[in-house]
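With one protein chain held back, the other chains of the complex are shown just where they sit.
Going by the order they are written in, the chains are A, B and C; count residues from 1 in each one.
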């Protein structure tokens, strides 16, 4: 037991630490967004930064997402390295033009001459009855549109390491953190939202999936919350003698196809789990990759679990019904292995 | 030859006729958007309507998409049946909140008590060097988000029939028309942009795919422009002794899975072609459906052709390189059949 | 301007009812959330934005409205809903996530829709303004004298939808009124840190329309100003902006640590509570008796109690019902 060597941080503190380290390292880095200052970010991603760096580098904005995200683009074009927070990903609709037509396309349209080293960070996820306009993940909405890296880490360790990579990346990065994995005192307490985080700066590459559990009988691909659900299901599957391999995608763009393909070639069965909407989503992309690249290896149809194309309902029994969970994964996996 | 019985209309005239008929039929129908009045819509979708119905029912708006699309929602909630035009689908980013968080979710969030019988019509497609912010189709961007029907007809006949269905539908419908299939005098002239259109009002159901060519050797699924490319490729494939079945999806939401599944069960091979971006797009969804529902019927890996995850470049050779076309389809199909 | 006593009594009853409703909601929301606060726990989960202290805006405006007039409200919608006459039972049931709720439990506290009285609200800052614009457009198209009122917070006045909607309303002379409740904060950000002008009524100049400012949460002034704006709208004189200086006694949402403001601030504000002020005005200036007041208060309390009882006694929807109502 090396427990004493563990430095345990919640997701939000890991994130804030990453930003702090990079702000100390590079004066061009600054943070902008609603309630990122004194409040420390609604989901704690900027906790303590205002106190350390002051209002010049940790800037509260008006509720004007188009203007301040667009301003981050303008500042990035001038060589600054802004981190902007879109409080909930659900709000993307008021400012998507800046994100997808400008942030994501200017580097390309300029033939690579304009770099936009910026991070758009945003909170995703439901499960706490915040209803249809505050519970979405929208992974595929961003990942479908070219020109931005889109990452969604699931552990404190990755949150820190991938945030540092994102800040240092010369490309625009959409950095999604999952509310429930921030380890906030006022939400569900999950073991997964606390983890070992080294004190120093380190990077975790953007675009590499992580095999978080090895197995031989079925590949379960998840991202953020669904990774943890898949791990729980995998434990129960093991009791049934089924060895599930669990892949944490971590990054939607770039997508680590190779890791998925290799795993499917090994296990011959694929279950994809997503907290985003089912159709035209991440589960479709992963299933398509399997159908393109490992069709002959598949011994059973691909299965997908995701929100069944309904807005996220408010009432607890309704919301729980549409969200993925370990039970659903367990059941589908059993079926799939018995096919 | 029954040519004399044919009443040939271009896509744009078919669309405008559908709207005219419904405006005559129902005083609650009106049109709102930029340059939909005297100008008749940049892509001719409202040609002649202003002259017929005047400024009270064919309303030019300021360049304020959030306000006027939101206003259509407000008017629809009051029982009107607005048709709003978003001039290019590429502009969705300035008003997506109204579209996806309100138009698409209010019926659900109200438990079905608020109906929003409105049509959001918008022009899609590239191929004429209009570059990264004016050439997109974004099919999956809309289809991924629940609560709106999303249709994209490919012939004058369907444009009229599906527009009438859309206007009469009590649900919000995103109606995409392809610029090049409007048959406008100032764009590429395609045979497919002119076709027989009956004079009277008729409906074509939303949510039914159309097998536009029967075949036994391979299923090619396309939508709008890529259907016509697929048909051209199919002709050339026939000369090689290959019978391609071509499916015109017509509707992304609801999606007619059954027609696709039946076809793949018959042909055992699937090629999906899309003018939208490749990843997390329509091609992924169709491929995933095959991997879920007809894995054992597939005799070769699924293939996809789409824009390879780059913004649409301006320069002709670059743009032509990234867009799908009959050649690419032909080549991929040949390969697939020979697998 | 002549003030109708009936109107003032209605306002008092409504403000009292709102206060009562929000107090009870604060309690209900706290259930199941102690000893450890967990936003997703208890009979009323999720975010909860209460309007305690902000009653004058809702009551002072809605007293002039009829059923056919439209109201759109933001994420903090209970006071507007109550003042507009939303079915209190079904509204409460909705907030409790019950099948009898306005939206069968699908909407929740930020998404209340009652088409019978043309009320709606939503969780996206500024997004309700265009909806009210559309209602105003429909009213004009149909030749009615109906008006549409969009309630927003002062933070929302910096969202693009505000500008776009007011320009269009002014251009087309539509019966739209935007009521800005300046409760001094957008979550933690004080107005001085979000808004370049001291008050948003001056922004009327950008659209060539009327701008009104109501100081210090004054119910009577809100009444008068709203009366004028509604009359103008009804008679084809176009849109207006009303900004009212108001006060949010509670956190932005329940559970807000309120690190951004002095704990004393609210204590001072409560000393000039608008409900007490209106009560005194009724007693002292309008010859209303304590009995009448007590009757109104009892009626309000009863209705509220009744609504909470209805909500609590109602059933949850069946899980599979989540799949219904995406399309009609």
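Everything below uses one rule, namely that a contact is a pair of C-beta atoms (placed from the backbone, for glycine too) under 8 Å apart; a residue touches a chain by one contact, two chains touch by 3 or more.
Remember, predicted model here, so these are calculated numbers, not experimental data.
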{"item": "Touching partners, among the displayed chains, of the absent chain", "value": "A, B, C"}
{"item": "Residue touching the undisplayed chain, where the options are A:71, A:261 or A:300", "value": "A:71"}
{"item": "Contact residue for the chain not shown (choose from A:11, A:41, A:62 or A:324)", "value": "A:62"}
{"item": "Of A:102, A:134, A:178 or A:316, the one touching the omitted chain in the full complex", "value": "A:102"}
{"item": "Absent chain, residues of chain A that touch it", "value": "30, 56, 61-62, 64-80, 82, 97-98, 101-102, 106-115, 146-147, 149, 170-171"}
{"item": "Interface with the unshown chain - residue positions in chain B", "value": "34-35, 37-39, 42, 60-64, 66, 90-91, 93-94, 127-134, 185-189, 308-311, 313-322"}
{"item": "Residues belonging to chain C that touch the chain removed from view", "value": "158-164, 166-168, 170-171, 193-197, 202-203, 205-209"}
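Here is the rule we use: only the chains that are shown with their structure count from here on.
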{"item": "Most distant chain from chain C, judged by the mean position of its C-alpha atoms", "value": "B"}
{"item": "Centre distance in Å when chain A and chain B are each reduced to the mean of their C-alpha atoms", "value": "31"}
{"item": "Rounded Å distance, chain A centre to chain C centre (Cα mean)", "value": "35"}
{"item": "Euclidean distance of C-alpha centroids - chain B vs chain C, Å", "value": "41"}
{"item": "Two or more partner chains touched - positions in chain C", "value": "101, 103, 105-108, 111, 122, 124, 127, 160-161, 326"}
{"item": "Chain B: positions in contact with at least two other chains", "value": "66, 97-98, 101, 108-109, 146-147"}
